[in-house]
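And then subunit A:
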Amino acid sequence: MTLRHLRHRHSALWLAALAHRLSGLALAVFLPLHFLTLGLAIRGEAPLESFLRWSDQPLVKLAESALIFLLMLHMFGGLRLLVIENLSWRDGQKQAATIVAGVSAAIAFFLLARMF
Partner candidate 1 sequence: MSLWRGGEKGRYETYKVPLRENQTVLDVVTFVQRHLDPTLSYRFACRVGMCGSCAMTVNGRPRWTCRTHVSRVATRGQLEIGPLENLPVIKDLTTDMRPFFEKWQQAKGAFVPSQTRGDEIERIRPDSPARIAADAAIECINCAICYAACDTVRWNSDYLGPAALNRAWTLVNDVRDGATSERLQAVAASGGCHACHSHQSCQELCPQQLNPTASIAGLKRRTMWAYLKGEI
Partner candidate 2 sequence: MSLERLRTDILILGSGGAGLFAALHALKANPDLEVTVATKGLLGKCGCTRMVQGGYNVALNPGDSVERHFMDTIEGGKWLPHQELAWTLVSTAVERVRELENEIGCFFDRNPDGTLHGKAFAGQTFDCTVHKDDLTGIEIINRLMEQVWARPVRRLEEHRAVAFIPAADGALAGVLLIDIRTGAFRFVAAQAVLLATGGGPTMYRYHTPSGDKSMDGLAMALRAGLLLRDMEMVQFHPTGLLAGPDTRMTGTVLEEGLRGAGGHLLNGAMHRFMGDYDKELERATRDVVSRAIYAEMRAGRTTPNGGVYIKMGHLGPEKVAKQFKGMVERCRDCGFDLAGGLVEVVPTAHYFMGGVVCRPDTSTEWPGLFVAGEDASGMHGANRLGGNGVANSTVFGGIAGDVMPRWISANGGHRAPDERVLDAELARALHPFGCKPGNLNELREKLLDTMWGEVGVVRDREGLDRGVAALDAIEAELLVTGLADEGRAFNMTWHDWLNLRSLTEVSRVIALAARKRENSRGAHFRSDFPEPGDLASSRFTVARQTAAGLDITDAPVAFTHVRPGETLLDKVAAE
């Protein structure tokens, strides 16, 4: 396999599948951590609050909106697949995948803007 063999894998839909998988994995890694921090509240409000304050740092905020982006990407991308699988065929999947990515980015960006 040479580099050229990656060529047909540059198609938007192949990238969409890759992005879906990576975002799913990222969510799978993040979700336990998210649950862990929320679980802090089991020992009262204070530990959670201090975690939240720690998370006010810009870098953490950035990471959080990145996660939201991945979540949105995974969700809309997943919904696109559910549509393919369960409704009758429609063309324009490349455009649909691009829109999915665009909308996800917009939502994440919007959230980021609000957090500052």
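How were these candidates chosen? In short, all candidates are chains of the complex that A comes from, given by their letters.
The rule is short, and it goes like this: a contact is a pair of C-beta atoms (placed from the backbone, for glycine too) under 8 Å apart; a residue touches a chain by one contact, two chains touch by 3 or more; residues count from 1.
Values in this document were obtained by computation on a predicted structure and should not be read as measured data.
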Subunit A in this complex - touching candidate among 1 or 2: 1
Residue ranges of subunit A in contact with candidate 1 within the complex: 1-2, 4-9, 11, 13-14, 17, 20-21, 81, 84-86, 89, 93
